[in-house]
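For this view, one protein chain was removed and the others were kept in their places.
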Amino acid sequence: MSHSLIFAVLIVLTLIGYYFGRSQATGILRSGTTGKLHSLPFYHGAYLAFMVLLPAMGFIITWLVISPMLADHFMAQYIPGAATMDAATLGLKMSDVRNMANGGITSGAVDEATQIAADFYSRFNQISLWLLSVCSIAVAIASFHFGRKLIALRFRARNHVEKIVRVIMIVASMIAILTTLGIVLSLIFETLRFLQKVPLADFLFGLKWSPQTAMRPGQIGSSGAFGMLPLLAGTFLITLIAMSVAVPLGLYAAIYMSEYATPRIRGIAKPVLEVLAGIPTVVYGFFAALTVAPMLRDLGVELGWVISAESALAAGLVMGVMIIPFVSSLSDDVINSVPQTLRDGAYALGATKSETIKQVILPAALPGIVGSVLLAISRAVGETMIVVMAAGLAANLTANPFEAVTTVTVQIVTLLVGDQEFDSAKTLAAFALGLVLFVITLGLNVIALYVVRRYREQYD
Amino acid sequence: MSISTQEKPAVASPKTSSSDVKIAAKDVCVFYGEKQALFNVNLDIAANQVISLIGPSGCGKSTFLRSINRMNDVVPSCRVEGLITLEGQDIYDPEIDVVELRARVGMVFQKPNPFPKSIYDNVAYGPRIHGQATGKAELDEIVERSLQRAGLWNEVKDRLESPGTGLSGGQQQRLCIARAIAVSPEVILMDEPCSALDPIATARVEELIDELRQNFTIVIVTHSMQQAARVSQRTAFFHLGILVEEGDTDQIFTRPSDERTQDYITGRFG
Partner (left out) sequence: MTDMTMPKTEGLAVSSQAYRKRIKKRYAAERRFRAYGIAAIAVAVAFLIGLLGTITAKGAPAFLQTNITLNIFFDPEKIDTENLNGVNFQAMARNALYDMFPEVTERREKRQLGQLISVAADQQLREMVRADPSLIGQRKDVQLLAGDDLDLVVKGTYDLSQPEAERPVSDVQVAWIDKLQAQGHLARGIAWPFLTTGDSREPEMAGIWGAVMGSLLTLSVTLAVSFPIGVLAAVYLQEFATKNRWNDLIEVNINNLAAVPSIVFGLLGLAVFLNFFGMPRSAPLVGGLVLALMTLPTIIIATRAALAAVPPSIREAALGVGASELQVVTHHVVPLAMPGILTGTIIGLAQALGETAPLLMIGMVAFIVDVPANFTDPATVLPVQIYLWADSPERAFEARTSAAIMVLIGFLILMNAIAVVLRRRFERRW
């Protein structure tokens, strides 16, 4: 019996529960009892359905978590010398056994002990699955019988069902918390492991980034350097270029659209900006790498500048265009929320439109605009595909936009794409960089949201 | 099964008092957060009559109305103290299911608020969720009877499937009344039911209220003293969260015992 079959049986039982509960409740009505059902028959059915489904689901989930642990625990006893092995070797051996039991490929030659362990492992899993099938269905039937007895004229089935639904909704809203928790915990956990191999100071203040560590211990040239400053410098260089495109263009576009444009122009310009925001970043990356970068290089040749094929400039320019809509739509909102009375005040003094905008509206809207720029910066720092495709891999510590630089996100991708070993400093470094990225963007967002909220309060 | 013979919900306990008091409020205080909106209100409401609650804006009359069917429960900061009984039973008793209470105490709101569904579905919604009809035929009968009682049947009988929001304001309000009486409540609460209507529609609704008195106990909040005089047998005057006085409508409007009532009905404030 496979897992999907168990679920199918459970769903059938749930449906049976529903119809049984419903007909039981209608039956009470028909039997001529005086009085009125507290809840509609539907709720009696739904109650019984939940009664069948939820305990069994809880049981199955618990089982699925515990069973592999038990399987590993017992299987380890079949591996000769398991007690004396270090954790990594044992882990490798055990994954061999698992692969073999699943009919996959093993990392080394197959010895007899592994074979025995694998046989045990697959037998254990088979028995576990059978037990799970029998027990979960037994649980479902038992809770069905328990729930069935509760159905009566005055049984508050609706209230029970609503309570269950409410709990389900609370659980759903906690998924968001769990996600954040998962992000924070996994990043911190892996970063701590990384810091056991590389000292914190080297990581934070090191000027050299070259993560090529050895796959095997003792290999020559295995000393990787994990100083993240060149990556941060690259990230900020590209962000700076992007923002110097996005802020003026986005701001002017927002001003024009909210203060000058006729409804028709607004009706064209706004969707265009929205389309810019909707284009996948990989498309921008492709455009930056295959169109913009060669164009810049040719331009450089004309002007006698040396612009490398993968340059911070190409990535930054394209990223800047990508970010225009973020700046413009937020600034648009902010500018629109400046009260009309302020404008009227300036116009009444004989100020021109641009003077009003520059001297009255923009100063009034400044906190909101700062907030939107901060959000845009956070977007630029976390952007991945454009820089992966157009900025390059060389960790140059440079402020020259014509050179190739690399960023935090690029390095996370390079470190984790391809074959990897989960305990090496190289892969762990990716998580440490992820943590840095998370902290930077979170900080920017928190400040931005705070600034924007303060600004809103001012005019609400 | 017709509406009038329908059984009362089983929670209803036998009447406790000898008189036919339907609703009794004892020392009712209502708080919104820190702010107290009602102060020790004591009021008995007799069955099968119309009582008007009058008073200046913000005097607590709507607050009192909304505590009778526990509509205040949805306001998170709201707290009700004291005792309100429906046929002798405490309606704030944790044993009471608020849904059943609201089926017994219906409500009509200030602005007509039909569901954006068909006229039929508007009226049928209550009986459906309370399981008051066992079949389509019975539901049809309830809908027709309720619309007839609300005086709307002749106007809408040919377009029961068209949306309720397409009716005129006065018709919408009568639809809301039909929706309220479709679940055959014992009490109907009306929160300024005519304030959004024109004079002709208002007259129709007032007539309707008078007819409904035969079968229901009606509590109506109104801003218009003329309306109170026209439709109600009893009148209660609220001021700054205090029930100032309550009595026969004639008496309140001709010989009020309290000076504040006198000032209000002669138009000195409010």
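Order as written gives the chain letters A and B; numbering starts at 1 within each chain.
Criterion: a contact is a pair of C-beta atoms (placed from the backbone, for glycine too) under 8 Å apart; a residue touches a chain by one contact, two chains touch by 3 or more.
All values reported here derive from a predicted model rather than from experimental measurement.
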Q: Would you mind spotting which of A:G58, A:G182, A:P339 or A:P363 touches the chain that isn't drawn?
A: A:G182
Q | Candidates A:I324, A:I369, A:V405 or A:V451 - the one touching the absent chain | A | A:I324
**Q.** Touch criterion as defined above, residue of A:V282, A:V301 or A:L366 at the omitted chain
**A.** A:V282
Q. Please identify, in ascending order, the residues of subunit B that touch the omitted chain?
A. 69, 71, 74, 76, 98-103, 106-109, 111, 113-116, 125-126, 129-130, 176, 179-180, 182-183
Q: Quickly run down the residues of subunit A that touch the omitted chain.
A: 68, 158, 162, 165-166, 168-170, 172-177, 179-180, 182-183, 186-187, 189-190, 248-253, 255-257, 260, 265, 269, 272-273, 275-276, 278-287, 289-291, 321, 324, 352-355, 357-358, 375, 378-379, 381-385, 388-389, 409, 412-413, 416-417, 422, 430-431, 434, 437-438, 441-442, 445-446, 449
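Criterion: only the chains that are shown with their structure count from here on.
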Q | subunit A and subunit B, separation of their C-alpha mean positions in angstrom | A | 52
Q) Hey, which residues of subunit B end up touching subunit A in the complex? A) 7, 9-10, 97, 99-100, 129-131, 134
Q) Residues of subunit A touching subunit B in their complex? A) 29, 34-41, 154, 156, 158-159
